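Heads up, one of the protein chains got dropped from this complex, but the rest are sitting where they should.
Right after this comes chain A.
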Amino acid sequence: MEINTGDTAWVLASAALVLFMTPGLALFYGGMVRSKSVLNMMMMSFIALGTISVSWVLWGYSEAFGESWNGLIGNPFQHFGLDGLLGERVFGTIPAAAFVAFQSVFAIIAVALVSGAIADRAKFTAWTVFTVVWATIVYFPVAHWVFAFDGFAADKGGWIANQLKAIDFAGGTAIHINAGAAGLALAFVLGKRVGFGKDPMRPHNLTLVMIGAGILWFGWFGFNAGSALGANGTAAVAWVNTLAATGAAMLGWLVVEKSRDGHPTSLGAASGVVAGLVAITPACSALTPVGSVVLGVVAGAACAYAVGLKFRFGFDDSLDVVGVHLVGGLIGTIGVGFLGSASAPAGVDGLFYGGGVDQLWRQVVGALAVLVFSFVVTYVIGTVIQRTIGFRLETEAEVAGIDLEEHAETSYDINGLASGRFGTGSGAAVPTAATKTHEGASA
């Protein structure tokens, strides 16, 4: 195939849009925690930009899209260091490297999403190790199952995409169910925050949350419409469905809040937006715009209830990765089996459009396979990290604030009254008498 410049431009631009989602997620999560842990929360997302970028180009891409071993995992050595993918190599109508770039940012945000479940209480070094281990053992293989189609990047791809033929256009299973189940597992491994269910843990800055939600929505057009891997009709339909479902989900969440709690909240609006985006992710190529509105309303309303599950069952999924991403991902992925329409680009009728249960069971099997695999393996990874280098922060440090303990920083110096002096511990950046003299001389 020839390289199509329009397709290539759109995929590269989409990759940049999706990259921007991770800083957006950092704001979305950062505003929701208390002021003593906002920097750590944002760093948990940012560190994934470092660790996953590097692991992706070294072995992650190859593990996800290299030649398949029984549909379960790609050969991590085939394209180690992206060997053989530069130059004239073309996938579909875009350069191989453009596909590598687009999929890299999916891996980054999938890992970052998990962090919301264990806010305020994870040792940063342990989290950093976790990002690499989890990506390698859980995310890269699951991305292979879902995103590696036979004959695209390699002759043989993953089992969900090619044997099961579940529809997951942009990653409802691989990203959201995966991250949600992993978050649930880590919430169990690390346990509840000190004071969970007793102390109010109010979001410290909802304006950050709103900005973050806005950036996520913006970036998500790259996530969903970019997954068409071309500048074409499928991309445009995915774009429109992403708009329709997300708007509807926000309304759904707010209607539940207004009737149940008496007030439509800004956090509810931001959360409804994300719930809608999550739900439409697997479905955006398979639904009509009207179907997308229905899916969005259901996802928004259901997630507004699902975020209460943690109090009922007593697990501290701090920022509702389960309630929004796992539940939203399940609704979207399984929703394809009900609401899929042959008039949409995916061309498959769901149960409500006379297609019977043929697609529905495939969706259910795909969703549950990822859920169970991710939960079990993540639980094991988390437990091993906890027993070896320790995952949970010490209680005193957690109470004092993880920003100070893990990063030696505080987020806000509002009144400028924190007087002090330079220390001598870290060396390089400390002004000395000599540098002052130098400044004086040059002035």
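Going forward, a contact is a pair of C-beta atoms (placed from the backbone, for glycine too) under 8 Å apart; a residue touches a chain by one contact, two chains touch by 3 or more; residues count from 1.
Rule of thumb we're sticking to: contacts and distances are computed from a predicted model.
Per the UniProt record, the absent chain's protein name among "LigA protein", "ABC transporter ATP-binding protein", "succinate dehydrogenase" or "Nitrogen regulatory protein P-II" is "Nitrogen regulatory protein P-II".
Of the candidate positions A:P203, A:G335, A:G350 or A:G382, contact with the hidden chain is made by A:P203. Only one residue from A:I3, A:I211 or A:L267 touches the chain missing from this view: A:L267. Only one of the listed residues, A:W69, A:F218 or A:F311, touches the absent chain: A:F311.
Where chain A meets the omitted chain, the residues involved are 200, 202-203, 257, 260-263, 265, 267-268, 271, 304-305, 307-308, 311, 320, 323.
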